[in-house]
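Note that this complex is displayed minus one protein chain, with the remaining chains in position.
Letters A, B and C name the chains as they come in the text, with residue numbers starting at 1 for each one.
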Amino acid sequence: MRYRYSPELEEFRHEVRCFIREKLPSSLARKTRRYEHLAKEDVQLWHSILAAHGWSASHWPKEYGGPGWSPVERYLFDEECALADAPPLSPFGLALVGPVIYTFGSDSQRQHYLPKIRNGQHWWCQGYSEPDAGSDLVALKTKAVLEGSEYIITGQKTWSTDAHLADYMICLARTRGEGKPQASLSLFIIDMQAEGVTVRPIETIDHGHSVNEVFLDGVRVPASALVGEENQGWTYAKFLLGNERTHNAQVQRSRRDWQLLCDMLKQLRCGAGCLIDEPSFGRAIAELDVLLIALEASVKRVLEDQVRGREPGTEASILKLEGSELQQAITNLAVRALEEVSGPLSFDLITEHIGLEGPCADYAAGVAERHLFRRSVSIYAGANEIQKNIIAKSVLGM
Amino acid sequence: MRYRYSPELEEFRHEVRCFIREKLPSSLARKTRRYEHLAKEDVQLWHSILAAHGWSASHWPKEYGGPGWSPVERYLFDEECALADAPPLSPFGLALVGPVIYTFGSDSQRQHYLPKIRNGQHWWCQGYSEPDAGSDLVALKTKAVLEGSEYIITGQKTWSTDAHLADYMICLARTRGEGKPQASLSLFIIDMQAEGVTVRPIETIDHGHSVNEVFLDGVRVPASALVGEENQGWTYAKFLLGNERTHNAQVQRSRRDWQLLCDMLKQLRCGAGCLIDEPSFGRAIAELDVLLIALEASVKRVLEDQVRGREPGTEASILKLEGSELQQAITNLAVRALEEVSGPLSFDLITEHIGLEGPCADYAAGVAERHLFRRSVSIYAGANEIQKNIIAKSVLGM
Amino acid sequence: MLDQDSLDLLFDSIKRFLQERYGFADYQRISDSELGWSQEMWQEFVSMGWLGLTVPEEDGGLGATAAQCLDLFEHAGGALVLEPLLPTLLIAGEVVRTVRHATTRKMLANGVIGGDVRMSLVPRQVEAVCTCSVIANGDGFHLKGRFPAVLGGANATHFVVSAQLGDEFAMFLVPKANTGVEVEPVRLIDGRWGATLNIDSIMEAEALLPIDARGGQRLEDLVAAGCVAEAAGVLKRALNTSIEYLKLRKQFGQPLSSLQVVQHAMAEVYVVSEQMRSLVKAVSEGLEGPDSTYLVSAAKAYLGIAGYRAVEKCIQFHGGMGITEEYPIGHYYKRLLVLGAACGSASGHLQRMAFRIRSETR
Partner (left out) sequence: MLDQDSLDLLFDSIKRFLQERYGFADYQRISDSELGWSQEMWQEFVSMGWLGLTVPEEDGGLGATAAQCLDLFEHAGGALVLEPLLPTLLIAGEVVRTVRHATTRKMLANGVIGGDVRMSLVPRQVEAVCTCSVIANGDGFHLKGRFPAVLGGANATHFVVSAQLGDEFAMFLVPKANTGVEVEPVRLIDGRWGATLNIDSIMEAEALLPIDARGGQRLEDLVAAGCVAEAAGVLKRALNTSIEYLKLRKQFGQPLSSLQVVQHAMAEVYVVSEQMRSLVKAVSEGLEGPDSTYLVSAAKAYLGIAGYRAVEKCIQFHGGMGITEEYPIGHYYKRLLVLGAACGSASGHLQRMAFRIRSETR
């Protein structure tokens, strides 16, 4: 089942769908389904296709080159992208840096950076987490010291996704040694080619490479690399994380994963029938749909609130919590299904051997990587425990 | 499946089984299966049958009138009682007070109380918890003040099971106003007929009455009512709670409940077959068996350690945790089954209407009460959260 | 049809009325009374016009859709209302609309509005133990069947029963007063009165309602949606009651609400409660759409999957108080269990969903 929207919105959805159908290279869709860590060129290809149509910065306001969509339109756009297996664009420039720059940045920053984020020329990474400050940004140690017209930045960042591919980092650093951390951090733009920047890859348990450590060894940036005001970085960072959390429900991608898993269960043979006829799997896939429908309903509620001008507060915590658990629950069932049919998992499942074909065969081929890497979704962007702390403190007043 | 024991032990089990088969009135077994709150006379009847055979105080050493069984023999005895739906004896005298008195009590206390606990003449209740001290016995407020040859006890106890039926209470009271609570509590025997003792029933959500509040309003007890030494009550109470916890795994009763539930699922019609053929129920009942087998294996490990002279420490916390969750999981499935077949639960299910007969019809008739009252098993005797604290602190050193 | 603003005003007044007049003590008093519900209270509901909400305007009602009324059930569930609003208010409008005979229709509509006609829907889900057969009997029909634990069954004046008439689905409006209709009251664990219904009765031709299988399904969806809405109200109150309690209650010198495991558990309950409310909203928007049955199943299943567990956590952190009859939390739990089982349990709905998923084009 799917939710119905107004005729205008369904018309909009149709337009998006036709565009994607026409423009998305099927090889890219295939790689996305397989959960390959896509090459930069692959993502850039899709980015430039969208950018040429004015759709790359889908949630930016019109004045900065966005399409000026309503929250519901953005949601439908993302849903169509997910359902078509379009590769996700690198989110750091588009979803995090862009909004920070057009909200808090200078005019020259806007003019310089926004167009190149929009067209995909510049890739960004984030430099928030540090080895001893994960969910706890207050403990940041990286320092930025003003020397003449330059800041000298020294420290170590970690969990920096795409840092090895990025042109710039948006970096949170300490500009005041004492005082409340909330009033002593600043946000900087660092050129990844600058002297003193070293990127060390972190291999993850799916044998993938997407996150990195970044060492900043006396990196010099001009004073103009400061975003907004000095010592206001904490406020900006919170603003960014807020954006990230809504995004992290990933409900449209989960809906697509659910569809592919469903097809997989319909193809995998088991006894006389197939796995989906085996009622413990039938019940399990229905149960996942229940959780998905509930999450979709919650996302819709937030969107409608946004349309009425209410920005999401703690609802974002709900979406992050449920969204990440759902992503994990979906791969859990996929793993259970593959275990049932072909025994222990490998990274090189030959899907023809178990009788799969079509899109869900691609999905099956990436299940091991997906399942393992997905352990991270309940950890990053404010671990689920942090979200529960937030709910307990700020909603329930405990 | 069931575990096999040595030929000697299987012989012992056989003897117990024959005895119960011969002596247990079927009306009592029926009431037990129905989870009725049994009348005192019912329990006393079975108590006296066992006592006449020397089997009532099954875990007491021979010198105090117990049968002198090994831990494994006791376990098998309890198992046979459970499988035959024998009513559980009131545990406070037998399992808690008895051991405290023969371990810490005076000779005259032993001579006076032990025989009457053993033969079921005296019923006991416990007076530990207070309105503001549940799992937290340290916060006890009840005071005992020595005046001449008498202690005057004043305070309020709660969650006192069977207090309305009991002849005596074993009561924890403060004998020293200051200092560590661990060195300021004492244990007293209170005659429930004494002046100043008032029992107020607490109705529970199953509409049953088994727990009570007890008001102690200047109750005078002779100095000889003190058990062991003054201010050592905390040590004794911990000893008691330790005993309680092993007992609280209730694994044999859960095994019996599982059997009855299994039969119920085999009788309840659903479509062309019966509920147990419906694979989500088939899988669920198998899953419960997995958890039961795991718990039985853990209990067995503890028993074997005991045979080797190692008293259970934190294993007791595991048993309490898993045992209580399993009891709840079993009634959860029973509720799910009844919901499926006959809709919303009532306290007066007419089992013939849903085609049940035999022992499992009795079981079904008591499912609503059992399910609701079982919410308490994860709360009493050290709530499950307390057990987890204990494990984290004393085993894992966190 | 009533416009949304007027409805919102009405619902606000209902909410206020329940807050002032239907507190936990009122609920306890009514529950402990012999009847188990309050006829005085019922008359107040009637005089405030609640019962006519879904009755068509041409029949003297307010003509609201069932979907528009779900908010009312959130309030009623939260207040643990014992009076039989649930089946009647949601299905009466639809039933009245189908009655062809003008006089009958007028009597029925007036009865509903005035509180004297109370309907109960016998859901088809309980197939395993319901054996319902019907055969033509002259101009009328001979209906035979037994149905356990029908929600609102004890205080209903009319039963809406579905049966297989030859190869056709058929739906009957059976007055309790008919010869051969036997109502055995059953008190459900939440204190409301259901009934085991025994029917062996000859009915007139007009007892057959012109409602097809889809229409029958729709009536069940409506009642199920009402259960889900009540459940959302129950969950919200269970959460609030627990938070209040946990802030007051101290252990080891600290309020329980300061313990991290308690905080996290309550955060989880909050999530479930909010998701349930989102689902009610989605159901209310989708009730006229093509996927309404599937959507209602999902919401009903969510209640069983997540709702029960949420209130069980609330009980757990109440400690001993949680299992006493004098504290509200146990009552919320019992109400939730009844709502979860009425009109199909989670198991049944999941099975239906799985069937639909399997049968969708591969």
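Here is the rule we go by: contacts are C-beta pairs under 8 Å (C-beta built on N, C-alpha and C of every residue); 3 or more make two chains touch, one makes a residue touch a chain.
The model shown is predicted, which means the values in this text are computed figures rather than measured ones.
Undergrad: Relative to the complete complex, which of the depicted chains are touched by the chain excluded from display?
TA: Across the whole assembly, the hidden chain touches A, B, C.
Undergrad: Going by the contact rule already stated, which one of B:Asp217, B:Glu287, B:Glu311 or B:Asp348 would touch the omitted chain in the full complex?
TA: Of these options, the touching residue for the absent chain is B:Glu287.
Undergrad: Taking the full complex into account, find the residue in A:Pro7, A:Gly271 or A:Gly397 that is in contact with the omitted chain.
TA: That would be A:Gly271, which touches the missing chain.
Undergrad: Of the residues in chain B, which ones touch the absent chain?
TA: 1-4, 262-263, 266-267, 276-277, 279, 282-283, 285-287, 289-291, 293-298, 300-301, 315, 318, 321-322, 385, 387-389, 391-393, 395-398
Undergrad: Which chain C residues would touch the chain omitted from the figure, given the whole complex?
TA: Considering the whole complex, chain C reaches the absent chain at 259-261, 264.
Undergrad: Tell me which stretches of chain A touch the chain missing from the display.
TA: 129, 132, 134-136, 138-139, 158-159, 202-205, 207, 211, 268-271, 278, 280-281, 328, 332, 335-336, 339-348, 350, 353-355, 368, 372-373, 375-376, 378-380, 383-385
Methods note: only the chains that are shown with their structure count from here on.
Undergrad: How far is the middle of chain A from the middle of chain B, if each middle is the mean of its Cα atoms, in Å?
TA: Chain centres of chain A and chain B, defined by C-alpha means, are spaced 52 Å apart.
Undergrad: Going by the contact rule already set, what residues in chain C reach two or more other chains?
TA: 350-351
Undergrad: Which parts of chain A, given as residue numbers and ranges, touch two or more other chains?
TA: Only 279, 283 qualify.
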